[in-house]
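In this view, the complex is presented without one of its protein chains, the others remaining in place.
Here the chain labels run A and B in written order, and each chain numbers its own residues starting at 1.
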Amino acid sequence: MSRPDLNTAAGADPFADAEVVLDVDGLVKHFPLTQGVIFQKRVGAVKAVDGVSFQLRQGETLGIVGESGCGKSTLAKLLMRLESPDEGSVRFRGEDFLAVRGEELRRLRRKIQIIFQDPYTSLNPRMSVGDIIAEPFKLHPDAKPQQGIRPRVKELLDVVGLNPDHINRYPHQFSGGQRQRIGIARGLALNPDVIICDEPVSALDVSVQAQVMNLLEDLQAEFGLSYIFIAHDLSVVRHISDRVGVMYLGRLAELGTEDEIYGAPGHPYTQALLSAVPVPDPTLRGKREQIVLQGDPPSPANPPSGCRFRTRCWKATEICAEEEPALTPRPGVPHDVACHHAEVREDLTA
Amino acid sequence: MTETTDAAEQARTAPDSTSAPLLEVRDLQVEFHTKAGVAQAINGLNFTVHPGETLAILGESGSGKSVTAQTIMGILDMPPGKIAGGEIRYRGEDLLTMPEEKRRKLRGVSISMIFQDALSSLNPVFPVGWQIAEMFRIHRKMKKKEAKQEAVELMRRVGIPAAEKRVWDFPHEFSGGMRQRIMIAMAIALDPDLLIADEPTTALDVTVQAQVMDLLLDLQKEYNMGLILITHDLGVVADVADKIAVMYAGRVMESADVYEIYASPSHPYTRGLLDSIPRIDGGEERLKAIEGLPPMLTNLPAGCPFSPRCPMATDLCRTERPELERVVDGHYSACHYSAQIYDDLRGGAA
Partner (left out) sequence: MSEISRAQTEQSEGSTTGRTTKEAEASLWADAWRSLRSNPWFIVSGAILVVMIVMALFPQLFTNTSPGECLLGRSRQEPSAEHWFGTDVQGCDYYTRVIYGARTSIAVGLLVALGTVVISIVLGTLAGFYGKVVDAVISRIGDMIFAVPYVLGAIVFLNVIDDRGILEVSFILTIFMWPMTMRLMRGAVMSVVNNEYVMAARALGAGNLTIMRRHILPNSLAPILGYSAILVGIIISAEAALTYLGVGLQLPSISWGLQLSNAQNYIQTYPHLMVFPLIFVALTVFAFTIMGDAIRDAIDPKAKK
């Protein structure tokens, strides 16, 4: 394992000096809500992603965690240019990924790849595994491997832990975990620098989930990949991530190292999330403090003024309704947190 | 190890196990006749539920946990399903040999069920209040106005804000958590003795999951219901169950009191599951995945169904199927080596 030792003092970031591979600045994506079929009238917008900024460093895993509707999947699509943002920029090693066209775009696309959530819809059922993994080479003829496409596909199957002799099989002949490995092989084909993992293990059974997470870690060590790992499962995100961003209603509520976010969260929302995760240890029953949030998250079409979390927050005061808190270090909280009343709590996961 | 102060916890952990069992499943066998052959979905399943007790059936996909629920409810699709043997005794009477007429009177009244997906379980074209009231009108012969009053009361009981205003809203107008509450309301409307919850919180966000689980347990205590909780989530189980049955390939691999299972798992599969999940408190460098995949139900291995994946398997395991046998009082395991594993764990701990 080439992963840096994380057992240093809480808050230390082993990747602090690494090169920035992906620099995301102020991403905004609003989906217009319209009425009428032919004469469409804009009646509002779902603010799916509303000002998200972060940096991904060489070789690290940045986890993005949040509940459904927080905009994490839209964020993944924006980073892949599957959706075009209304504002903001994504820079890959200094180059503006959102502005490039034509040949430049094709070159950058090879460097950023994605792994999807659903192993059943992410592979074309009419194509053999060999064709699925070879598709990247068909689309990028200049990236054609020297040893030939088929040997390279077999090699990729081997890398992700599948039998290379199964190259002619079809997706329905594999189990969910194996299909996810096929998706990973396709993502690896063009030797990317960054892989965006959009809930890659949440459709898998517990025992298979561990296999796929171990594979992702091995590949990262072997090929020096940088991951953006998007998921709703807090334990999974903690396990795989070096740094974690917590999303709520289209914005980052908190961003810090794994130990900071889980060991010393400063945002009330992060604290509530952590306290709600059921822990597989019955002896802790009734002993952990649970912060029970009232109600459901507000609609992203109509987020509250000021701080988006204030409607469910037990610390909210007038300033929270008036002023949107910036994502920045606060007194007593050394990492970035978007809360006027940020205060570290340490007892939530133990 | 049961030093809980909360009175609710006491009631939960000390069920009325001396009284007559509410439900007894004996040697149940369910098959599915498919093109690919006969799938042994359930092979000799045994468990007991007492009033006020929570039994968690824990398993991965294909373990037969949902088929168990459907068989008890009498909603299994037959064909392709077929009950090949065994009995399901509800208050001493076998549901499987009972006339359909009589069984139908129990279904939804004495034994009811909640599902994972509330949206597809509620009728989309009727208001939720109407759907709840309809149950009172049919089964309790209430007048329209009285039934509506009861429906509002029940909606309030399950924590729907402004229940009297929302009683004529349609299912799609509620959030996921609220829909799950409505389905719970419908399930408990007629005071059932036994509630089967099939992955009731799997589709919900973690903060909402905690609310819904709390509601379910409060109601269970209030009505002294037996609860069968079907889930794959080891965290939820540790939080709420009294007893656990771990299923694999249609069989119970291990069953015991919840504290006992987590403290001294005596089946390699249970141990493997507990080891393979990432933990919210971090710590592990690498997950201990269970290698391989669950067996095909159409082609089960000759001996122990877990033997192909088991790190401890011997020739005995591959030829002879272990029965569910006592390890210590109240703790049963279907492994030839469970006594040894148990002693090792206890010895190591002492």
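Methods note: a residue touches a chain if its C-beta (ideal position, glycine included) is under 8 Å from a C-beta of that chain, and two chains touch if they have at least 3 such contacts.
What you are looking at is a predicted structure, and each value in this text was computed from that prediction instead of being measured.
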(request) Pick out which of A:211, A:226 or A:241 touches the chain that's been left out of the picture. (result) A:211
(message) For the chain left out of this view, which of A:186, A:232 or A:267 touches it?
(response) A:186
(request) Identify the residues of chain A touching the omitted chain, counting contacts across the whole complex. (result) 37-38, 77, 80-82, 105-106, 109-110, 113-114, 116-118, 121-128, 135-136, 139-140, 158-164, 166, 169-170, 172-175, 178, 181, 183, 186, 190, 211, 214-215, 218, 222
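Quick note on the criterion: only the chains that are shown with their structure count from here on.
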(message) Quick check: how many Å separate the C-alpha centres of chain A and chain B?
(response) 32
(request) Can you check the complex and tell me which residues of chain B touch chain A? (result) 1, 4-6, 9, 60-61, 161, 175-178, 205-211, 213-214, 232-239, 241, 258-259, 262-263, 272-274, 276-282, 284-291, 293-294
(message) Which residues of chain A touch chain B once you look at their complex with the stated criterion?
(response) 1, 67-68, 175-178, 205-211, 213-214, 217, 232, 234-236, 238-240, 258-259, 262-263, 272-274, 276-287, 290, 292-293, 295-296, 349-350
